[in-house]
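Right, one structure below, let's go through it.
A protein chain is absent from this complex, but the other protein chains hold their places.
What follows is chain A.
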Amino acid sequence: MLPYLIKRLGSLIVSLLVASLVIFACIEVVPGDPASFMLGINAQPDTVDALREELGLNQTIAQRYMSWITGLLTGDMGTSYTYRSPVSDIVADRLQVSLPLALYALALTVLVAFPVGVLAAARRGSATDLSVMGVTQLGIAVPNFWFAILMVIVFAINLGWFSAGGFPGWDAGFFAGLKALTLPAVALALPQASILARVMRSSLLDTLSEDYIRSARAKGLTKRQVMWRHALRNAMIPVLTIIGLQFSFLLAGAIIIENVFFLPGLGRLVFQAITQRDLIVVESVVMLLVFAVILVNFLVDLAYAWVDPRLRARS
């Protein structure tokens, strides 16, 4: 187990390094000088120069990369060009919305997809299975922002159970915060749960046709016992892969839903920063997202090894 862990950890560090280089290089080649953008078109050349000096834009590329990386490692992400406040504060603010939202949506996804997938697989070809397949097909096909708007009309405007958007902050209380995130989380979870339920179903069906399932039945296990004791764990590998991908997507890809519900999340932050040439914010947030994705993949790898003893042995 230990060599497997070390190997995975090594690949995590290497991926982070490579990612940081790529992100830095991409930002470097983007046209547009942040200093002139911040000061406007009428700025004096020496004022621009002074600001460039202040922002460190006159240093060599290597120097700037090093100071960016060491800054990241010590938690100092620099100062935003447009907000004029530390990037780490802005990001931390936005994470308070985005991280709970992603986790909330993921929890809904798993809670819906698992039982639905298992049910459909256990009753393959039945009316239950067919309706699960139909509904999940719809869940994938319907754009989630449209579904979000529909929910706003029904639950916020007509029924008045939820507010139509905005986020009161966690200071307003845990449940108030959770309530504000419920509709966005449901909107995000709908397509994801549909995908995961289908993956769960097909992975279980594959597993249920394996020889060892027949062996288990020959021992006298009922169909239900076979499902829980033998099929489920073996069917987990593809399901875990999808969950990992979905979490990464939910963290960064919620921008449209954030816009529908006026949520101050990471997605909107990046979008605004890009349009305002606030490259230092873009750089830091993208790096943070990459870190999150790589970390999730690492955790998924650990989960694989926990599920399947053959992976532990192979490394």
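By our rule, a residue touches a chain if its C-beta (ideal position, glycine included) is under 8 Å from a C-beta of that chain, and two chains touch if they have at least 3 such contacts; residues count from 1.
In this text, contacts and distances are computed from a predicted model.
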Record-based protein name (UniProt) of the chain missing from this complex, from "Tetratricopeptide repeat protein", "ABC transporter ATP-binding protein", "NADH-quinone oxidoreductase subunit E" or "Twin-arginine translocation pathway signal": "ABC transporter ATP-binding protein"
Which residue of A:39, A:221, A:274 or A:295 touches the chain not shown here: A:221
Options A:76, A:206 or A:308, residue touching the unrepresented chain: A:308
Hidden partner chain, residues of chain A it touches: 2-3, 6, 210-212, 214-222, 225, 229-230, 233-234, 307-310, 313
